[in-house]
Structure formats: structure tokens, C-alpha cells
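Note that one protein chain is taken out, while the other chains of the complex remain in position.
Just so it is clear, A and B label the chains in written order, and each chain counts residues from 1 on its own.
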Amino acid sequence: MTTLFSALPIDIALSVIAYWLLLGLIGLLLQNSRIISQWIFPAGALGALILAVGAVSSLGGAVNTAVLPLGLPDLPFHLRLDSLSAFFLLLLGAAGIGISVYSAGYFRNMEGNTLGLLCFEYHVFLAAMALVFMADDAYLFMVAWETMALSSYFLVTTDHSVPEIRRAGFLYLLVAHVGAIAILMCFGVMQGGHGDYTFAAMRHAHLAPFWASATFLLALFGFGAKAGILPLHIWLPEAHPAAPSPVSALMSGIMLKTAIYGILRVTFDLLGMQLWWWGALALTLGLVTALFGVIFAAVQTDMKRLLAYSSIENIGIILVGIGLAIIFHSFHKDALAALALTATLYHALNHAFMKGLLFLGTGSVLHATGERNLGKLGGLIHRMPKLALLVLVGVLAIAGLPPLNGFVSEWLLLQAFLLSPGLPHPYLNMLIPITAAALALAAALAGYVMVKFYGVIFLGQPREDKPGEQVHDIGIMERIGLTWLALGCILLGVFPVFFILHIDYVTQMLVGQTLGSTAAQTGWMWLTPIQPERASYNPLILFLIIIIGVIFTMQVVKKFYHGRLSRGPAWDCGFPEQTSRMQDTAEGFGQPIRQIFELFFGITREVPSPFDKKPHYHGETRDLLWDWCYVPIARITETLSALIGKLQHGRIHVYLLYSFVTLLALLAFIR
Amino acid sequence: MANFSGQLINLFAALLLLIAFAMLSQRRVLSLINLFALQGLVLSVSTMIVANSSSQHHLYYSAGLTLILKVIILPWILHRLIRKLNIKWDVETLFNIPTTMLVGIALVVFAFNLAAPISQMAGTITKGTLGIAMASVLLSFLMMITRSKAVPQVIGFLAMENGLFFAATSATYGMPMVVELGIALDVLVGMFILGIFFFQIRETFDSLDLKHMEKLKED
Partner (left out) sequence: MNYSGILLQLFQDTLVVLIAPLLLGWVNQCRAWLQNRSGAGVLQPYRNLVKLFHKDAVLAHNASPLFRFTPYILFACMWLAASLVPVIATDLPLSPVVDVIALVGIFALARVFISLAAMDIGTSFGTLGARREMLVGFLAEPALLMVFFTAATISQSTSLVTIVEALAHKQFVIYPSLAFAAAAFVMVLLAENARIPVDNPSTHLELTMIHEAMILEYSARHLALIEWASALKLLAYTTIGFALFMPWGIAEVGNWRFVPLALAALFAKLLVAGAGLALLETVSAKMRIFRVPEFMGTAFLLAVLGLLIHFLLGSN
């Protein structure tokens, strides 16, 4: 590396964090929307770029550690940058570049004082996520984790004048804190009674299987609350749509991955052991989450909620990968564990790009039309062609279509499933093919969801014509940000081996095996996870063949065909009164899914009778888990607090009596 | 040769299971009877293969008996029955077929796990198919549960007997001849009695829907 990077990677990362905090402060003090959008956000993107480059250079390098004399006395901050941290920092940096650049354009018309605050929270959020990835003791980890939760809470409630957004923010904060408690307890169990909360000490503490399992379950719960794993997902479809779009992109693309990082860190690094049933549990939860997310995504009518549910689905897929890796690792099939883990990490990286791209795309749609209800959009491909093209890339990628990136990780994951036979456990051998089938179903449903998303927003005719409204295409900064993310989707899809060689450092660290050596054995273009005869995939050539096929066909047709073309009205099928309102709405498009999976939803519908003068349709699909899980909990809590509330009389001498009785009891106790 | 016939038996076992699933998801009474006949045929052929490869000659008689009884006589009786009862084109409304099949798949996994220790002890060349035999018994049972009309239930019952027969062949090369004859006679007589029953039920309730039987309950 050049002299610029002669500094240790960890120093680079720390300086970027400090730089972000500084940028946030400047924004807070300046409160000038022009300067903030034109200079500070691009500067933040520069920081992200430096972070990404630094992270790449430290992948596979020596482990850096640092101790900062901050925090409480005798409890300094321990930091550490190893390959796992570096990978997630890379994810943060790489996706952060696009999102920050986009924000520069997106926020340009915002009011100065609001934007100043937002800029501060935004950069604190970025810095806190980076710190989470680098923390090497439980104390710093929790500080960074809570900073991340709080800053994102304030970001979610940017529009705090809207009651629904306040409610969404509260729900988010609540679940985040329930999760944080679980994480805290998980660290408490893991330090094993030594009182040393550094991760280094936890690595050496050998836990009994029972306590290790307790740790894993607590970690799964705590981090699952952040990731949106069923049944802790309820905050996600509320909070993500409430936030401004770049923030949604950050939360969905990057923040959810902090939870994945946490699970990986605890399971593969801090705990020295894995039991196979942990993997089976994670696998099952992941599948249920993935199917649930995608089925609910298919019936959404709000475009950002749809994406939020799609995030739940993708987190589920990632969790499936983790579960498989745990199962393989616990049976000492490390090469397979490396395959599953590579698929997991690759999907995490992919999702950061795809979901970032799509959330930002909805932001532009929202800006241009002021509408996020799918039922009122349509035909935007004519008015926003550049945006439509970029979003199309994201849509194809997240639908898991070759030759884009979503397909690569799904391909790897399915390969891992196919290799699972041969585990020394008959039940697992039988159940794993079934889970592969469920995963395939979820992946195919994602295609349905994405066709709906893209088709209803960008294609067809505008469903509601708003006169006098000028819908403009995206500006230059937005375009750069989106192009960066779209380019990421394409490159990750076409050159997988190049990226897998970098992910190898992480799998080497976590399970002691790599994929790249086998993946690249037949050349850098060929993705062959085991042997070329077993499975091979070459996205670059596939991409080229499709392009060549298209061009060839076009040329041949052009040569032999006269090429006359005329425009006419769309065929009305003999029914002359067709209007643009007769197109499928989002609800109409999701209707088959709603009908097939009726059992999963709580559906309330008001269908107008044929004689209504003003026909009105209202349909709502509710999450049954809310009714089954959360309402009872809320009710129990309310009953309990009502009981405790009886203690409260408002008379001072009764309170004095309570204190007196407590005092007597304590005295009797210590006697 | 033994290996080849083993594979052939496996194939027929799989076909048996396939037919069991097809019966589970079949709505039409007529097709159900045809499927039942087909199942009998597969059963009979596979029994013949077992007989051939294990040189157990009494299995040839069993196979012949199966062929006559389950492929010719019983389907013929059933065909006559539905023609007389005028329900030839009856279509049953079934509860969500994919869900039923999902339950069926769970049953298959369960049956195989149940059969694993037994088939390890058995010394027959057909031991691998015991799980399938048990699965078809359970599937036929499931079919009886999901039906509300009388004739499909009877077919489910007969299919269950097919599964049991197959289980016996695969685990111990069939039951003693006397037992088998007895069962065959039982099935035949049972069929006649049930046929008479059908007419009685229809005369009483004007329908073969077994939901009406609920009225017989004392309140």
C-alpha cells in the first residue's frame, strides 16, 4: 500500500469515526441547509470511502487492537480490527458512500435547523455503527450499540409532528431496548463470573454447554430484536417507512447487519463451541422469517412497508445461512461451513447494496410525487426514466435473478443445502431438503413481490392524475449515489470470485476453512465451490451471452425486417371505456397471494355493495403475531401495573408506612 | 440380479406411495376407484417380483389373490355401486389439498423414522420399503379422515389394507397363507356389507354424506 495507508487500519477507521463526529457537530452548529447538503454529506461520503478502502486493506492482515483511555476510570475502551470487523466495516463504508452522496441531493431542500440536527444524528449513527463493529469489550459494545439505537430513533422520528411516526419510533425504541437487555445478559453470562468484560477474556472462558446455550439463545434474542427475526420483527415495518428514505436505507442496508455481525461474533468467535441444535433453531427461525417477510411483502400497499417486509425476508435468508454454518461447523465439516458462511456474508453485502438502492429509489419517488401509496402511483418510467433504470437493476438483483448479485448468494446457499447430506444425523438429513424447498419458495416469491413493486410504481399509466404537478427526474447527486449502488449490484453479481477471495479471510478466521481456493481453481471467472464437475457458474460469460444474444437478435431482425413502426392506442379489447384506474392496484396484484396464504393474515375488508352511490373499498391485512404475541404481553403488563398501582394512594403517611415496613423487614432479615 | 430386483421393488414401492398421494388429492369418486385398482396392480406386481427374487412361492399365490380381488373384483363392485347409487360423477369438496399433502409429507418422514429400527432387524431384501408401506397405511388413514362421503372412506379403508399387505411382504415376506386368505375373505365380505350399508344410509338420509350421521347422536 502507498504511504497514505502506512498508518494502521485501525487508526484509519478511528480517524474516520472522529471525522464523522466532527462533521456532525459542524452540521449541528452551522444549520445552513446549502452548506450541509453540498459539502458535509459529500464529505461524509468521502469518509465512508476511506473507511471502505482501509477495511479492504486490513482484510486478512494482522489483527489490530487499540485501547482508548475514554469511558469510565479503569474501564477503557478496547478496540479491535480483525477480518470479521473489517468485512462489516467494508459493508458500512461501501454502502455508506452511495447513501451519503444521495443524501446530499435528497436533503437539499430541507430547512436549515432540522437538517442540522439530522446531519448530526446521521453522522453519529454512522460512527456508532462503525464502533459496534470494532468494539472489543462488552462495555464499549453496549455504549456504541445504544448510541446507534438512540441516534437511529431520533432519525426515525425526524417528522415527529406525525403521531404515527412518533408511535413507530416508540415501538422501535422499546424493542431495541428489550433486545439490548438480552445482549447485556448474554455478555454477563459469557464472562463466566470473572468480572472481566473484554472480549479477549470471553474467548478464553470455557463455558459449560448449558451456559453456552444460554448465551447463544440470549444473543439470538437480543440481536434478533435488532435484525427483525420473527417474532421480534414488529418494529421493522413501522420504523423503516417512518424514517426519511436515506435513513431507511441506512437502517435496512447496514444497521440490520450489525445484528448479523453480533450473532456471528458471539457464536463463532467468542463462544468456543457450537451445538448442532443452535443451528437447527437458527435455520428454522430464518426460514419462518423469510417466508413470513416475503408473504407479507406481497400484500403491502405502501412501497416503503413493502421494502421493510422484504428486508425481514432477506434477514431470514441470512439467518438460514448462519444456521447451516453452525450445523456444519458443529459436525466438523468446516469446508461446508465455509460455504454456508460465505453465502451468508455475501448476501449481507448484497442486501446492503440492493436494499439501499431500492429505499433510496422510493425516496426519489416520494420526493417527486409526494405519494408512497402504491395504489396512486404508476407510469413513472416515462417521467423518471433514469431512476426507473437504476431501480430496475435493484429490483432484478433482489428478485434473485442471474446475472446480478442476489442470485450469487442464493446460488451459494442452495449449493450448501445440496451438500448437506452426509451429516451424521438422520433427522437433519431429512429435514434439510425440505428447508431448501422452503427457501426456494421464498426466493421465488421475492420475484413476485419485486414485479409488483416495480410494475405498479414505474410501469403502466399514472393511476391518479394530479394536474399542475411537475414530476422531475432525479438530480445529479442522487444519480451518482444510486449509480454507485447499482454498479455494486452488477459487479457483485458478475465478479463473485473476486469478492469471495476477500470474504475468505473472514471464513478462515471463523471456521478455519476457505472457499476461494476451490472457488477460483478453474480461473477467476468461474465460481466452483467444490469441484468444477459438481457445480459451476460463470456470471460474466452468462452476462455476455445474454447481451450478445440480444444484440445478435436485434441485428438480425433489423437486417431482415423493414422496421416500420407505428403508434396507436392500446387495444381496449372491445371495451371502450378503459381508464387508467382499471389497472391492477398494489392490492389487486397481491390478491392471489392473499388468497393462497389467507391463514397467515388477519384480513379485514369492507367491500361495497353494487348499489352504493359512493362505493368505498377498504382492505387491511394485519400481522396476526401482533395479536397473538404482543397484545397479550401488553395486557399482562397493564394488569400488573394496575395491581401495583393499587399500592399508590397519594397519602403521605401510607407511603411512610411502606418505608417503615420495608425497614423493619430488612432489619429482621440482616439480624 | 438381486440388486436389480431390489431396485425394481423400490421403484414399485415409490409408485405405491405416489398413488397414495394421488388418492389423497383426488376429488372424483370415479378416478379414486381407478387409482385404487392401479394400486392393487402395483402391489400385485411388486409381490410377484419379491416372490421371484426371494423364491418364496407362496407369495405368487398372494400376488394372484391380490390381482383377482383388488384389481378386478373390488373395483368392479365399487363401479357397480356408484352406478347404482348414481354418484358416478360425484366431486367432493376437499379441505386445502396442499395442506393435506404437507401433513402427508410429515407422515412419511414419521413413518420412515418409525420403520427404521424394524427394517434394520428384518433380513428381507425389501426391508427398505417398510417405511413406504407404513407411510401408505398412514396416508390412507389420513384420506379417510379428510373425506366426508361414504364411498371414498371405504376406498381409504381398502387402501389401508393394501398398505398393510405391502408392509407384511416387505418385513417378513408376507403372512401365512391362511391368514392372508382370511383377510381377503374379510375384505370381500366387508365390502358387501358396506355396499348394503350405503343403500341403507342413502335411504335414511337421502345422501351419502356422512355429516348426516351426526344426527344420530343423542342430544
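Quick note on the criterion: a residue touches a chain if its C-beta (ideal position, glycine included) is under 8 Å from a C-beta of that chain, and two chains touch if they have at least 3 such contacts.
In this text, all values refer to a predicted model and were calculated from it rather than measured experimentally.
Of the candidate positions A:Val56, A:Ala214, A:Leu459 or A:Ile603, contact with the hidden chain is made by A:Leu459. Contact with the chain not shown here comes from a single listed residue; of B:Leu30, B:Ile73 or B:Val109, that residue is B:Val109. Note on the undisplayed chain: of the listed residues A:Tyr106, A:Trp411 or A:Phe499, the one touching it is A:Trp411. Interface residues of subunit B facing the missing partner chain: 4, 7-8, 10-11, 13-15, 17-18, 21, 25, 96-98, 101-102, 104-105, 108-109, 112, 116, 119-120, 127-129, 131-132. Touching residues on subunit A toward the chain that is not drawn are 378-379, 381-382, 385, 388, 392, 396, 399-402, 407, 411, 414-415, 418, 421, 426, 429-430, 433-434, 436-437, 440-441, 443-445, 447-448, 450-452, 454-456, 459-461, 526, 532-538, 541-542, 545-546, 549-550, 552-554, 557, 560-562, 564-573, 578, 580, 582-584, 588-589, 591-593, 595-596.
Simple rule for what comes next: only the chains that are shown with their structure count from here on.
Each chain gets one centre point, the mean of its Cα atoms, and the points for subunit A and subunit B are 51 Å apart.
Within the complex formed with subunit B, the residues of subunit A that make contact are 426-427, 430-431, 434. Touching subunit A in their complex are the following residues of subunit B: 105, 109, 112-113, 116.
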